[in-house]
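Here the complex is missing a single protein chain, while all its other protein chains stay put.
For chain A:
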Amino acid sequence: MGDSTGEPGSSMHGVTGREQTFAFSVASPIVPTDKTAKFDLPVDSEHKATVFKLFSFAKPHMRTFHLSWISFSTCFVSTFAAAPLVPIIRENLNLTKQDIGNAGVASVSGSIFSRLVMGAVCDLLGPRYGCAFLVMLSAPTVFSMSFVHDAGGFITVRFMIGFCLATFVSCQYWMSTMFNSQIIGLVNGTAAGWGNMGGGITQLLMPIVYEIIRRCGATAFTAWRIAFFVPGWLHIIMGVLVLNLGQDLPDGNRSALEKKGEVAKDKFGKIMWYAVTNYRTWIFVLLYGYSMGVELSTDNVIAEYFFDRFHLKLHTAGIIAACFGMANFFARPAGGYASDLAARYFGMRGRLWALWIIQTLGGLFCVWLGRANTLVTAVVAMILFSLGAQAACGATFAIVPFVSRRALGIISGLTGAGGNFGSGLTQLIFFSTSRFTTEQGITWMGVMIVACTLPVTLIHFPQWGSMFLPPSKDPVKGTEEHYYASEWNEQEKEKNMHQGSLRFAENAKSEGGRRVRSGATPPGNTPNNV
């Protein structure tokens, strides 16, 4: 998947969390190392790193990685900072259950739009400025929590803070300018997973900060407002670090316009058409809404749930809630790895089964969580639920790159937006009304996960089959080339615009499973040089 920068879809490459656990370096002879470049890491001809050294801060590549995932994580911290403090905030602002639920919906809705805008901003200003602008301009929204005095204000501020989740886009885009596309999978998957961890860190951080401020003498209703200064300062600090230590490209901060001699090679309208008319896109939008979506919803309700149901102290509830989000550290990459493992033996059919099994199990554990009556069972159920949901996120993006070659960027973006949308919808139905208690809401959310995962059975690739149907035996229609080339019309094929898709199709043959494996490296995979 070697694309030059600027091509639509290239910014979303590597959003997958798959096959990365082995892909620490590119040893393939296809990617020649540029030996004249003086970087800490070996680089290719574009000076993108071909090796991923996790514990290094060497500039510019690994430094970019760390700046990027930490700023993304900071945005998760501030977006979900209110959640563990709700037991205090609801008394201060006299909130009803509906208000709390609506605020939760608002916190995830803003980024549906901001993520779309961020793509354009990264194209115009570059990912470094995109990230810094968003992080520093959303700091005021975090600080404005100190002004809130009623439900309306609370909902508005949570909505505005939620915009900063668009750092996901700048994070992934920035990685793709710094890392070779053969290892971008690992890099982006790790960055996304560690960024999502922020939702867990905040459940730990905010109650502790609140407790410290209270012990210093502030009243409860003032202490939580002061506590919000901490995420606000993190925004400013990360923004300054990104501006000072970050750089747009491996070679420096040359204006992206200089390098970008070419406008996007493809037409946005066409790509949009192919994304929207592929039914698989919409199934994944739904699916991600019930893996990532429920993860976001649970980030919002779980601390309050443990506080109320099991009569825990605020910071105890926070610790338990933190375990949910922190599992992202390994659960998301593990899901991608499980998908790769299944693909090795059963091809794409294995990936689909893996996704269905993992996500359904997550849903069943969610039902168990809602029905758990004791603290210990609830914690166990919650942890298993978190593993299921987060691994399902990883497994989803292990399949998405195969849905379309031409429209990968938009499909990935739509899938991501589906996650936020699913979260908003779930919170609206189950956690914003007095109709369901929170435990009933969680139970029904689990049922909905299981139900909304069933459409995976409908995903059928003519060349690889589906969960229950074998691949098509048609000699023309049952080939990878036919599937990926069908996204281009005759005139485009005459101009040879579909060459990239054909190359991809060749590499994708490994998704046929073990018996079909021709020895060609799967796309984005490195040869296993363990």
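Methods note: contacts are C-beta pairs under 8 Å (C-beta built on N, C-alpha and C of every residue); 3 or more make two chains touch, one makes a residue touch a chain; residues count from 1.
Going forward, contacts and distances are computed from a predicted model.
The chain not displayed here is annotated in its UniProt record as "High-affinity nitrate transporter", chosen from "High-affinity nitrate transporter", "Arsenicals resistance", "Palmitoyltransferase" or "histidine kinase". Within the full complex, the residue among A:Met62, A:Ala132 or A:Ala485 touching the omitted chain is A:Ala132. Touch with the chain that is not drawn comes from one residue among A:Phe39, A:Phe229 or A:Phe330, which is A:Phe229.
The missing chain, though absent from the display, is touched by one residue of A:Gly104, A:Gly239, A:Gly325 or A:Gly388; that residue is A:Gly239.
Considering A:Ser56, A:Ser144 or A:Asn278, the position touching the chain not shown turns out to be A:Ser144 (whole complex).
Chain A residues in contact with the hidden partner, per the touch definition given at the top, are 87, 90-92, 94, 96-98, 129, 132-133, 136-137, 139-140, 143-144, 146-147, 149, 219-222, 224-226, 229, 232-233, 235-236, 239-240, 243, 253, 255, 308, 373-374, 376-377, 380, 434, 437-438.
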